[in-house]
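Left out: one protein chain. Kept in place: all the others.
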Amino acid sequence: MTSGIIPPLITPLKDRDTLDRDGLERLIERLVTGGVHGLFIIGTTGEGPSLSYRLRRELITETCKLVRNRLPVFVGITDTAFVESVNIAKHSADAGATALVAAPPYYLPEGQPELLEYIRHLLPELPLPFYLYNMPSLTKVSFDIDTVRALQDEPKIHGIKDSSGNMVYFHRLCQMLKERPDWSVLMGPEELLLDAVLAGGHGGVNGGANVFPQLYVALYNAAAAGNVQRARQLHALVMHVSSTLYQVGRHSSAIIKGIKCALSHLGVCDDFMAEPFHRFRDQERARIADALAVLQEEITTALA
Amino acid sequence: MTSGIIPPLITPLKDRDTLDRDGLERLIERLVTGGVHGLFIIGTTGEGPSLSYRLRRELITETCKLVRNRLPVFVGITDTAFVESVNIAKHSADAGATALVAAPPYYLPEGQPELLEYIRHLLPELPLPFYLYNMPSLTKVSFDIDTVRALQDEPKIHGIKDSSGNMVYFHRLCQMLKERPDWSVLMGPEELLLDAVLAGGHGGVNGGANVFPQLYVALYNAAAAGNVQRARQLHALVMHVSSTLYQVGRHSSAIIKGIKCALSHLGVCDDFMAEPFHRFRDQERARIADALAVLQEEITTALA
Amino acid sequence: MTSGIIPPLITPLKDRDTLDRDGLERLIERLVTGGVHGLFIIGTTGEGPSLSYRLRRELITETCKLVRNRLPVFVGITDTAFVESVNIAKHSADAGATALVAAPPYYLPEGQPELLEYIRHLLPELPLPFYLYNMPSLTKVSFDIDTVRALQDEPKIHGIKDSSGNMVYFHRLCQMLKERPDWSVLMGPEELLLDAVLAGGHGGVNGGANVFPQLYVALYNAAAAGNVQRARQLHALVMHVSSTLYQVGRHSSAIIKGIKCALSHLGVCDDFMAEPFHRFRDQERARIADALAVLQEEITTALA
Partner (left out) sequence: MTSGIIPPLITPLKDRDTLDRDGLERLIERLVTGGVHGLFIIGTTGEGPSLSYRLRRELITETCKLVRNRLPVFVGITDTAFVESVNIAKHSADAGATALVAAPPYYLPEGQPELLEYIRHLLPELPLPFYLYNMPSLTKVSFDIDTVRALQDEPKIHGIKDSSGNMVYFHRLCQMLKERPDWSVLMGPEELLLDAVLAGGHGGVNGGANVFPQLYVALYNAAAAGNVQRARQLHALVMHVSSTLYQVGRHSSAIIKGIKCALSHLGVCDDFMAEPFHRFRDQERARIADALAVLQEEITTALA
């Protein structure tokens, strides 16, 4: 069973179709040192849908090479084209990845019976363990609780990452662990990591862990140990990350831009973003720098 | 200036990654004979996002070959990955297509400034004339009127297809023709073709024209000639297509399934659908057959 | 059968709970002179839900008195409390109103069977003819086509006003006139008045007719006569009203504020608004004055 903090890696880019391999190496080393429990590439934070297939394959190969089996590597294969999802899945297995993750195809929204059938068609084609990825704000479709229940008899499924932000839904997932105690139920939005772990969830796939891996690991550990006071204190810092670093931009790209910009300030990697998005300009960069300085001090103090 | 009926072709498939070339040929001949004014491939009705890139390229090549310059061919290059959109655009030019069409990248929603910048980055990479494709229910993002206005100085843009279903928005687009009288403003939902043409729009990209090309052409002609009574009579038949053929399924895939199933009954092509969707089962097939029989009789009478 | 232009009256107010009776009289005379075909009070534009019950009763009584049977008076009885809707309905009959109009109760959204049952319980309590009012953006619930169809056997219902802005839905309503040719199908948003009448609808309940009654009447007449060119020309003016007078404020109250402010500039009535809204401040007032001057000249020229 997977548990703990599995950061959804941003994708370091030199330009629209060029991987920043050195930046990727620095990022991975930072996260390994930071004590995280796995890596998730080619997700939403990784700008997965904006990357060419060639680049996705390169990223998978390089990540697996750089990780050297020190951590499990989860690869996002979400795609609107079934055939391309399977292609990426096979490439991931060849490269040595650990598991695959997919949200529903995200153009024309599926009905639940269609979604169920889709997953049932996909599973036999997959060479690795599989996690469901619930992301209704971007895919338009949720894995309804009854659909998840219908999938509980699939041994190839090992869990679900829920990025709905709907804590009631997350509780319902946790209630289903009676039937599949081996599943992992993981939280996407970091503002709910506290709730997720106190409620019996297994950890988080939280973007902010790209920047501050120790903070998220410490929060996970405190909550998993039932130390409510300590967990609440660390959660307040995560809320502060969220209310500063993610609020500089005005569009839904603001979170990724904020994370990439912070990593650029930290010398980890460039903050180039694939179209249709673009890195922050000078004014926003300065605001991120200011926020980062405050956060670093607060977090260092709290973790001391 | 493009005007008239430009059916968004369904994509005839033999299986998940195999084009039904013979079906495609029969479909194209049917539409040419039916008097349509152009063809649009790899759109929503064409299950574009569900097709592998290999298949998209094959479809472009084959369509251009089969059309033999008898009609303009518009190719959808909508994609979440900029690089892949450009790849398809270049392939389209090489294959002899007429123009390109793109909706906004449809995973993480862009703000309007991001969308504007995206189009401005895309245009220089495109080897053919370009049409905007407004489809907010599926892309989550609309081309706001102010964004369209900002793009009016781009000579490579020749018009816009609006599938928002929002007739007020369509009227606003038509009001903008004062500044760009060479633009084409085309209606997606066929239930609004009457309104669009009476309001000064240039025609429709209507799924039902795959099945009944003459009906849509006749409606376009009547409305363009200001013959309100005749146009209203033909519009009632389009409404009947919509309230029968498109209402058999319960999910948003119902329209495409209905069109493909009808074409299958007509012997044009198979009704295989790419995942995550599937053709109608026997019960739905029978309902489509019944609806088709009624519609054929009504339409034949009206067009006699 | 009701047809033509039935302006949804703004409610002239002196303060939060005081009717501006003189302003109401001037407004009514302006509309009678302008040639409108009826008046609709206590609707959305009339700030109905913001008015105390006492004030609503006073407004009904005064309006009927001032109209002196020169025009039919429609009264909105929409309310979340069944008992209060019936109270207002009875008061309306006593005051001499012509008909009643109700949208669904708008707090907790009803399912369609609940909505159907609600209307069926309401009808026997009503002392006057009744019109359905479809306003899903504000009531959260639409009268689904099947629900309207189920209500077609109710003799007390005389028609429907559709403010959904969904022209496909409006076409579906018009298709139902085969079964109830005596019904009136009326359009709310004035940007769709052209489409509505060309499609066979019976007219409009359009806010802008408070300010420019002649324009809307002329557009209705041209469209009803099948004069597409003339109707399109007048429609362009309505679009101009919409893109100037209604775009000054940023919130959904902008339309009502714009209409009231314009009427205030014209000396018809004060522009006080009941909470939670407030009249425009000086800067917005000036922009409305500028827009009004341009529109008046354009409209005068067009109607000359």
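Order of writing sets the chain letters: A, B and C. Residues in each chain are counted from 1.
In this section, contacts are C-beta pairs under 8 Å (C-beta built on N, C-alpha and C of every residue); 3 or more make two chains touch, one makes a residue touch a chain.
Everything numeric here is computed off the predicted structure, so don't read it as measured data.
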{"item": "Chains still shown that are in contact with the chain withheld from the display", "value": "A, C"}
{"item": "Hidden-chain contact residue, picked from the options A:14, A:90, A:171 or A:265", "value": "A:171"}
{"item": "Contact footprint on chain A, counting only the chain that is left out", "value": "165-168, 171-172, 175, 189, 191-192, 194-195, 198-200, 226, 228-229, 232, 235-236, 239, 242-243"}
{"item": "Hidden partner chain, residues of chain C it touches", "value": "16-17, 44, 48-53, 55, 80-84, 87, 104-111, 114-115, 117-118, 121-122, 138, 140, 250-253, 256, 274-278"}
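Going forward, only the chains that are shown with their structure count from here on.
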{"item": "Junction residues of chain A - those touching two or more other chains", "value": "none"}
